[in-house]
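Handing you a structure now.
Every protein chain but one is kept in place in this view of the complex.
Think of it as A, B, C, D and E in the order they're written, each chain with its own count starting at 1.
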């Protein structure tokens, strides 16, 4: 069995990119191994902390007054697999939102949209000893660099949403591992 | 650039599990490299051809009078990654169906449901030199071993659906590879 | 967390090499994922079932009237790592025996000896989707092709020994994974 | 299909080792994915920028008044494979030169010689997210730390040579990938 | 240090494809580990033994009255790397031939030509536990399915050529491994 540990952190934390670092979860929350933590806080990532070079080139900083954040670390080192995992995580987030909002959202790559309004930011990267995912969904949608929507626009509470997303992602990862183990080769 | 070649095969082919084999696409359709082909035909997989041992143990044969089939082969050998890829493929299939049907479907692991009616079968496995995916969506829903729904129940044409699914999957794979190449490490 | 599931099988099984096969544990005991099972039975491996080519070349069949057997399957595909794992397993077996017998044994590669008497057989190999370990320790030592000793020569019961070995191996694997996750790169 | 993108950069650039860095091509020339760029400029690599520790130990700096440079980045992380790729690149360079010069050159590891005169420098290394190759062939051969020959000694133009080398390397990589995909396992 | 063991086998052996199998070298010549053996004999590969599916599709059997053969096995499992290795081996063969013949030959992928005359056949493939290379150069050039040239056309002796090629390949592999170990990461 391979199990992703999950935890909702009640402390408010500003996501500034420093959280997307190897062992940040272990150092701060004493969870060792594959894990995902969720927390609430602003997002304010200076360009020097950004790892998506396309955003750096287009000088697109990340800023939001309040977001629900997810940080995950997996102790394998295949960056392409990490991006598949991130995409699937965004799908789970999308499905949880659609169920609550009652309308279909759009996924473009690793971003979720409600029409023209951007709901999320996300990135997956690799450290020398692990792979890392950040995903954030706006809670507030004011004063963002692009047109956005946030959870308060849909009158959604962050904590139960976070719990469901993390729980479904944990189940998905376990189910993928089980599928890998129960299939015969050809 | 890494590109998944896609092709709709007009010839009717019965999916009996033999198609889930290394180089089946290259041998039959002369497409060399990562590829996905789609075709229409019955599904009738004897237990001895089934690779999902859970289904073998529960003696759950695969049978459908008519399905839209997708076979993909990727020339890497990470089975866990292949399953992530398969799940994402099922998500794309789900989104294409939802858009057409106008109602939300349910994904449970690698299966799509409309309530209690099962729409699809799917498996991902590995050969010594590649990984392989099969996914099939019912066209007809009669005489299946479990309660199913099929494309004719929704009055959907198979060919345009296949084309859109394959095209979006191709785009998704390209976009994942681009994301892998444009991100800095931590 | 990565956990190796372990189980003692009460049914008597003759080890003839067919047990060293992908999914043998899952097919027979419904344990899915990394696992080790233990059982008691004769060992009688015909040359055609032997995977150690050095033994095949020297025409050294495996035969024992009664052994305590361990079969493990890990769902990764690095054969060299599997052999490190097997060696460590033999060390754990050695330490459990020494504690009970009260004298030092000798390990030569993946074999345990009490002076000139051979106690064990073992092999690690790879399938296309997993790696596999077999280890057996003689219970009876009569009629073996080479000079051996067995558990009855030391008046040791097989079941509690098996339980302790499996439990320590499970703990070792968990501890190795934890060590891998808690260390910083350089 | 896997395609190496290639581009000749008309701007003069001094190679000082800083170009052998992950995403240097993407950041500067907006080419994302496996790629090779060629440019002309001096080479002046201080010891602190050198990655070949044998050269560092022997205090052998790299200096040339003018070279034709090639920088390649591949988004996989197997350093040994990167060196195979680099060697094959040097072979292609050698064949292009021999055809033009009309005499046989000598390859010693990753260096090309015309008798005692050294024509090239080259290195392959790994970043956490990619592998990197630099190769440079002297255009001028004066004032170099060791006895060298350069393209002007053979009255060869750099640009058409660069284009042919890059084009053949691109074709070689494509052909290797095709060979990998069209062969059955044993 | 990683060393490829090499050996010239004096016994005449017909290459029929069965030699391109895991452990064929170890089973027959007791060389364990990465190795290359050379031998002389006809080549007669029935289509069912051919692993290059492009040749199978075009029904291009391999036949030569007499060839100098090389079989190599490497105990790693990256098929793409095996093909890089094979290409470099063909380059070494080409350089040894050119030096003796005194004229430039042509390499197209993994084939060597003297103008329109084909000198060689070669393939690289993977087994579940290793990668394998076969390369053969014609000694006789009569009665071949396509226009060929052979060593006797150039009045070249096979044994010293084989020894030099194997020795240079061994040195190349050692030098590549050394290059991999002495370079710093970026």
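What we mean here is this: a contact is a pair of C-beta atoms (placed from the backbone, for glycine too) under 8 Å apart; a residue touches a chain by one contact, two chains touch by 3 or more.
As the structure is a computational prediction, the values presented were derived from the model and not from experiment.
Student: If I'm reading the header right, one chain is hidden. Which shown chains does it touch across the whole complex?
Tutor: A, C, D, E
Student: Looking at E:7, E:23, E:117 or E:140, which residue reaches the missing chain?
Tutor: Among E:7, E:23, E:117 or E:140, only E:23 touches the chain that is not shown.
Student: If the hidden chain were put back, which of E:7, E:104, E:117 or E:178 would touch it?
Tutor: In the complete complex, the chain left out is touched by residue E:178.
Student: Sort through C:38, C:66, C:83 or C:135 and give me the one touching the missing partner chain.
Tutor: Looking across C:38, C:66, C:83 or C:135, the contact with the absent chain belongs to C:83.
Student: Of the listed residues A:23, A:104, A:140 or A:178, which contacts the missing chain in the full complex?
Tutor: A:23
Student: I need the residue numbers on chain A that touch the omitted chain, in ascending order.
Tutor: Against the missing chain, chain A presents residues 23, 26-27, 30, 77, 128-129.
Student: Could you pull out which residues of chain C are in touch with the chain that's been left out?
Tutor: 20-22, 51-54, 78-81, 83-85, 87-88, 91, 95, 98-99, 104, 107, 109-110, 123-128, 132, 172, 175-177, 179-180, 182-186
Student: When the complex is taken as a whole, what residues of chain D touch the one chain not shown?
Tutor: Touch set of chain D with respect to the missing chain: 53, 57, 77, 79, 126-128.
The rule we apply is simple: only the chains that are shown with their structure count from here on.
Student: Return the distance between the CA-based centres of chain C and chain E, expressed in whole Å.
Tutor: Between these chains, centre-to-centre, one finds 39 Å.
Student: Can you pull out the residues of chain D that are in contact with at least two other chains?
Tutor: 22-23, 26, 32, 127-129, 177, 180, 182-185
Student: Indicate which of the five shapes (line, ring, star, complete, other) describes how the chains touch one another.
Tutor: Shape = other; not a path, cycle, star or full graph.
Student: Determine which chains touch and list them pairwise.
Tutor: A-B, A-C, A-D, B-C, B-D, B-E, C-E, D-E
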